[in-house]
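One structure below.
Only a single protein chain was left out; the remaining protein chains are all shown in position.
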Amino acid sequence: MNSYYVQILTVTGINIILAVSLNLVTGFTGQLSLCHATFMGIGAYTATLAALKLGIPFAVALILGAISAALFGFIIGVPTLRLKGDYLAIATLGFGEIMKNILLNLEITGGPMGLRGIPKVTNVYVVYLCVTLVIFSLNRIMHSRVGKSFIAIREDELAAEAMGINTANFKILAFVLGAFYAGLAGGLYAFFFRYINPNNFGFMKSIEILSMVVLGGLGNTYGALLGAAIITVLPEFLRSVSPVIAQYRMVFYGILLVAMMIWRPQGIMGENKVMKRRGQAA
Amino acid sequence: MFAEQILNGLTLGSTYALIALGYTMVYGILELINFAHSEIYMTGAFIGLIMVTVYKMPFPLALIIAMAGSCLLGVTIEKVAYKPLRKSTRIAPLISAIGVSIFLQNAALILAGPQVRAFPVNFKSASIKLGQSIQMSSLQLLILLISIILMVGLHFLIHRTKLGQAMRATAQDKEAAQLMGIKIDRVISFTFAIGSALGGAAGVLVGVYFNSVDPMMGFFPGLKGFVAAVLGGIGNIPGAMLGGLILGIVEVLGAVYMSRYKDAIAFAVLIIILLVKPTGLLGRKLQEKV
Partner (left out) sequence: MTLLEGKNLTMVFGGLTALDSVNIHINKGEILGLIGPNGAGKTTLFNLLTGVYSPSRGSIYFKEREIKNLKPYQITRLGIARTFQNIRLFGEMSVLDNVIIGQHCRTRTGVFGAIFRPPAVRDEEKRVKEKAMEILEFVGLAEAAKEKAKNLPYGKQRKLEMARALATEPELILLDEPAAGMNPQETNDLIELIQKVNDMGKTVLLIEHDMKLVMGICQRIVVLDYGKKIADGTPEEVKNDENVLKAYLGAALDKEVK
């Protein structure tokens, strides 16, 4: 295969991990997170530094990256998810920007120059092995007591609490799991592109991931997968048609988010009617 | 020195307060974080800038037009992006709000370019001596004055007019308000109009204060306005004013010690309130009706 296509395929795989994991938090559990790319970045930097500075084997470095992202997820999740309301959205918005600021200013992360000379360990096979593992584990979680509790929280937080679910803990759990997977994707990204800088993991990337999930269908793992594929491939295709269009990408995401919410909140996959208006009967 | 810092903090804080009011009013009525508010603020700054530089308008007129423009934008956003979602799940309008915010920000980037523009207003930049060692620029005085006038105006509007009364009733209990014959749609539009006008005014004032306007300028002030609203007690109007002022002062004083992470201060404040007193300084605990 042409290396350009292999690259797109690999990036698609990384984006799939990001999308299905954000879907766990936002689609299944109903909590809007706006710093998914930041967790990806934490994973990327941790894995890179662990491999480069400490000489830790790559597979272990990847997992360390995921764990450190999960740890940050816990630190943000605890104050914001214990409460009702939408504080998570705004707290993650701020957290993402501040993490970026920190990455830009620290010496060990290379500041705005980022980190270079990362060995290329990721290839398309490694990525899709991870995609498989992620989707497999996600499916198992979602069919279990844990996953059902996530959905119950999304459907009706108070009723979930009345069923004996410690909703605060389970919301935090979903958020931490999402961060873990995103951190893994970040490590894969770093070991694929061999160069990372803070701008790879900014707010715009988080919005891109959100757009994938919303396009494919909130609360539907395969919808998120499809959304990730479309949003990765389509711009590449458009860029080959007209370079100007790439510039309008973010504007398009904005319109997409609004339009999908109004006209097709269940996403293109459709059958899952998570976002459908509540019936009058209830 | 210290007193001067406090003064700087108050000036900055008064603009945060103006932004916070928009968030808090909308939240009070719709329980929605209007993410687009930061872009309404940015748009206000741009309208003001265009009025002053292109149309050579005097500053007060430019400010009024910027407020009117922001007001129109806010009401339109509500009608297009939030109103159709009023009956859907909680997360849908939130995502829609993020979408509007992203759209406006990037549309502005394409239209105006990423560069930072100066906001030239020719004041006599005199400084006023207050006491022995405290100096205040005429600009600061102007910003403080305009903010105070706007907030007093808002107070009057909310407590002395029929629409204001309807607004308060709706914020307290939407269903009861509807039963009493209040037209909820009008109240919501009105809320967005007022909140957005104040946000736009804040945009102009900050643009002049720091002499800079750009498409991304809404991000941090927007975030800080929200933090101010939470600090004061979300949904609480005097709370938003108080929260803004306190946040401004904390930030200016904090920046002395950690200038690089100045923007992180507001975030730290947010996390601390959420941990210690999630209802904010003046907020009452609201009980969701079950």
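Chains: A and B, in written order; residue numbering restarts at 1 for each.
What we mean here is this: a residue touches a chain if its C-beta (ideal position, glycine included) is under 8 Å from a C-beta of that chain, and two chains touch if they have at least 3 such contacts.
Just so we're clear, the structure is a prediction, and the values are computed from it rather than from any experiment.
A.B. asks: Which candidate, A:Ala160, A:Val214 or A:Ile262, sits in contact with the chain we can't see?
C.D. replies: The one listed residue touching the chain not shown is A:Ala160.
A.B. asks: Which residue among A:Thr10, A:Ser149 or A:Ser211 touches the omitted chain?
C.D. replies: A:Ser149
A.B. asks: Over the whole complex, note the residues of chain B touching the chain we left out.
C.D. replies: 172, 284, 287, 290
A.B. asks: What residues on chain A make contact with the chain left out of this view?
C.D. replies: Contact residues on chain A toward the absent chain are 137, 140-141, 143-149, 151-152, 155-156, 158-167, 173, 177, 219, 272-274, 278-279, 281-282.
Everything that follows uses one rule, which is that only the chains that are shown with their structure count from here on.
A.B. asks: Mind checking the centre-to-centre distance between chain A and chain B? Centres are C-alpha means, answer in whole Å.
C.D. replies: Centres of chain A and chain B (C-alpha means) sit 30 Å apart.
A.B. asks: Considering the complex alone, what residue numbers of chain A touch chain B?
C.D. replies: Going through chain A, the ones touching chain B are 26, 30-32, 34, 79-80, 83-87, 89-91, 93-95, 97-98, 101-102, 105, 158, 207, 210, 214, 218, 247-248, 250-251, 253-259, 261-262, 265, 274-278.
A.B. asks: Sort out for me which residues of chain B touch chain A in the complex.
C.D. replies: 31-33, 35, 80-81, 84-85, 87-96, 98-107, 109-110, 219-220, 223, 226-227, 230, 234, 260-261, 263-264, 266-267, 270-271, 274-275, 278, 288, 290
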